[in-house]
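The complex is shown incomplete by one protein chain, all other protein chains being positioned as in the whole.
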Amino acid sequence: MEVLIFLLFILVLAIFLGFEIISKVPSLLHTPLMSGSNAISGVTIVGALIAAGLGEGEDTAALIGGVAVAFAAINVVGGYLVTDRMLNMFKKKDK
Amino acid sequence: MEVLIFLLFILVLAIFLGFEIISKVPSLLHTPLMSGSNAISGVTIVGALIAAGLGEGEDTAALIGGVAVAFAAINVVGGYLVTDRMLNMFKKKDK
Amino acid sequence: MEEIRTLLNLVYILSAITFILGFKLMGRPTTARQGNVLSAVGMAAAIIATLLFPEVVRYTYLAAGLAVGAVIGALFAYRTPMTGMPQMVGLLNGFGGAASLLVAWAEFVARPYQPVYQGVIIWLTVLIGTVTLSGSLVAWAKLEERFIPTKPVLYPGQRVVSVVLLAAILGGGIWFAIDTAASSATQVLLAVTVLAFVLGILLVIPIGGADMPVVISLLNSYSGMAACASGFIIQNNLLIVAGALVGASGIILTLIMCKAMNRSVANVVLGGFGADLPGKAQDVFGEIKPVKPDEAYLILEAANSVVIVPGYGLAVSQAQHAVRELMEVMEKNGTEVRFAIHPVAGRMPGHMNVLLAEANIPYDALIEMDAINPTMDIVDVCMIIGANDVVNPAALEDKSSPLWGMPIIEAHRARTVIVMKRSMGKGFAGVENPLFFRNNTRMLFGDAKASLQALINEFKSAVS
Partner (left out) sequence: MEEIRTLLNLVYILSAITFILGFKLMGRPTTARQGNVLSAVGMAAAIIATLLFPEVVRYTYLAAGLAVGAVIGALFAYRTPMTGMPQMVGLLNGFGGAASLLVAWAEFVARPYQPVYQGVIIWLTVLIGTVTLSGSLVAWAKLEERFIPTKPVLYPGQRVVSVVLLAAILGGGIWFAIDTAASSATQVLLAVTVLAFVLGILLVIPIGGADMPVVISLLNSYSGMAACASGFIIQNNLLIVAGALVGASGIILTLIMCKAMNRSVANVVLGGFGADLPGKAQDVFGEIKPVKPDEAYLILEAANSVVIVPGYGLAVSQAQHAVRELMEVMEKNGTEVRFAIHPVAGRMPGHMNVLLAEANIPYDALIEMDAINPTMDIVDVCMIIGANDVVNPAALEDKSSPLWGMPIIEAHRARTVIVMKRSMGKGFAGVENPLFFRNNTRMLFGDAKASLQALINEFKSAVS
C-alpha cells in the first residue's frame, strides 16, 4: 500500500509537469510533438520486456509478453524515427 | 533502498516542476513569492511534529522535536500571514 | 542483487529526465531534433536496463518481439508520406494501447493471485488499452478511407448501447477484481477485453472523418494513460511518468484543436458532426469572379507583399513543392512572401508546418494566425490555397453560422484575395464561405498543384 502512495505522488507530479511543459510547445511543432509523445508512450516496452523475459510461470505469459514487446517496439522505433524525419525538415532561412 | 528510489524520483520531478512554475511568476510578485515560499519551507513542521510526539525513545528527542516545532511554526505562521498582508495591498485601478 | 536493482532503477530516473528534457527541447524548432534524440537515447537506456534485470532470463520471445517490432516500426517511419501522418500516428497509438493491454494480460497469466487493487488496475489497463486499440483502428480506417465509411455512422439507440456495454465492462471488472484467482477470472477478463474492443469501435464510428485528428489526439492521451496504468501494475515509476507526460500532451492538443474549431470536446466526441447539416441556406451576396492563371499572374506580379494561406486542399493535392517554387519566383520578382498558418489548417495540429517544411520552406516564413492578422490590412494579395473554413469571415460576422466564434485568418482584409480550389465545394464544416463572393476576391479554379504550376509557368515565361 505504501508503494501505491509513492506511485500516486509520482503520477500527480508528472501530470502537473506534463501540462506545464507541453503547453509551452508552439503550434509550429505540434505534429512532431504528437508523434514524439507517441514514441514515448511506447515506454510500456519496459513492462513488456519483463513479461516476455520472465522465467517463472507459464509459457503463455512470456508469449503474450513477446507480442506486447513487438507492438511496443513498433511504437517506439516508428515514433522516434518519424519524428526525427519530420524535424530534420524544419529549417531556418539560411540566406 | 526501494523507498529511496521513489523519493529520488519525486525529488527530480518536483525540482523540474518548481522551475517551470516559479519562472512564470512576474517580478511584480517576487517579494510575496519569496515570503510565501518561506512559509512553505516551514513544511518541516511535519517532521518536527512527529519527532515531538514520539512516545518511544528518550525524552530528549521529543524535547528537541518540540523546539523544532516552535521554529517551524514561526516560519509557517509568519510566512503565510505576512504574505497575505502584502498581497492584500496589491490593488488594480478601480476607477 | 539488490545493488543491481537499485542501479537499474537509477537508470529509469535518468530516462525519465531525458523524456522531460526532451519535451522541453521540443519547445523550439532549433532544439527540437536534439530533444527527440535525447528522449530516444533515454528510451534505449531504459530498454537495456530492463534487459539486465535479474528476473529477465528468457530471451526467445523477447528478441523475436524486439526484432519484428523494430523492423515494422522503421518501415512505417520511412514509408509513410508526410500527408499520411495523422493515420500513422493513429495506428501507432493503437499499438501502444495493445502493448499495455497485453502487459496486463501477461501479468495476470503469470501471477493469477492478485490483491483486489491490483485486480482493479489490471482491469483498468485492459479497458483503456483495448479501447485505444480498437478506437485507433477505426480512426485509421476512416482516415485511410478504407473498410469503414468516413462519414459519421449513426444508428438508433447509439448511446444506450454504449452505456450498456460500459455497465457490463464495469460489472466484469468488479467480478474479476474481487477474486483474480477464481476459475472464472480468465473468461471474465476475456469478456471484458472483447466488450472493450467493441466499445472502442462504437465510440469512434459515429465521429466524422474530418474530426478524426481530435479523436487521434485523444487516443494519444489514452495510450499514455494505458502506459501509466500498466506502470501501476508492475509498479514502475518510469512508465507512470512517461505515461502521464503523454496523457497531458494528448489532452492539451485536443483542447487546442477544439478551441480553434470553437467546439467543445464533448461535441466532437459525441459525434455526428457533419452528418446532418442545418438545412438553412445561408444568404451570400455578391457574385463570383473567376480568373484564369494569366490574370492571377498579373495581380501577383504587381504585388509587393503576398500572404499565402495553405489549407487541407494543399495537402490533398500534394502541392507543397509547387508552392515553394512559386514562392521562389515571386521572391525573385521582388515580392515579400509569407505564409499564414491557422492552428487547425489541414487535418492535424501543425500539419501545414510539417508539409511546408518538407518542401524546404524555412519556418521563419510561417507566421501564426495571431501575428499575421494585425498586418492583414497592408497586404497586397492574400492567396488562399485549398483552405476554406479557416478563412471564412462568417466566423466573425454571422452569428447563425456553425463557425461563429472560431478564430480565423482574416484574409478578407487584404487588398486582393485569390482563392485556389477546384470548385465551389465546401470545406470540412460544410458551410458556404461568403469570402468567395466578395468584391476583392478572385477565384482561380482547379487542382491546387496544377494551378500553382500554371502560375509558375507564367512567371517563368515572362522572364524569358
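For clarity, chains are labelled A, B and C in written order, and residue numbers in each chain start from 1.
Convention: a contact is a pair of C-beta atoms (placed from the backbone, for glycine too) under 8 Å apart; a residue touches a chain by one contact, two chains touch by 3 or more.
Since this is a predicted model, take the numbers as computed values, not measurements.
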**Asked** The chain left out here touches which displayed chains?
**Response** A, B
**Message:** Applying the definition given at the start, please give the residues of subunit B touching the unseen chain.
**Reply:** 3-4, 7, 10-11, 14-15, 17-19, 21-58, 60-94
**Message:** Residue by residue, what part of subunit A touches the chain that was omitted?
**Reply:** 1-2, 4-6, 8-9, 12-13, 16
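Definition applied: only the chains that are shown with their structure count from here on.
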**Message:** Between A-C and B-C, which chain pair shares more contacting C-beta pairs?
**Reply:** A-C
**Request:** Using mean C-alpha positions as chain centres, tell me how far subunit A is from subunit B in Å, no decimals.
**Result:** 34
**Asked** Can you give the whole-Å distance between the Cα centres of subunit A and subunit C?
**Response** 17
**Request:** Please report how many Å separate the Cα centroid of subunit B from that of subunit C, as a whole number.
**Result:** 42
**Prompt:** Among the residues of subunit B, which are close enough to touch at least two other chains?
**Reply:** 2, 6, 9, 13, 16
**In subunit C, residues with contacts to at least two other chains** = 20, 237, 241
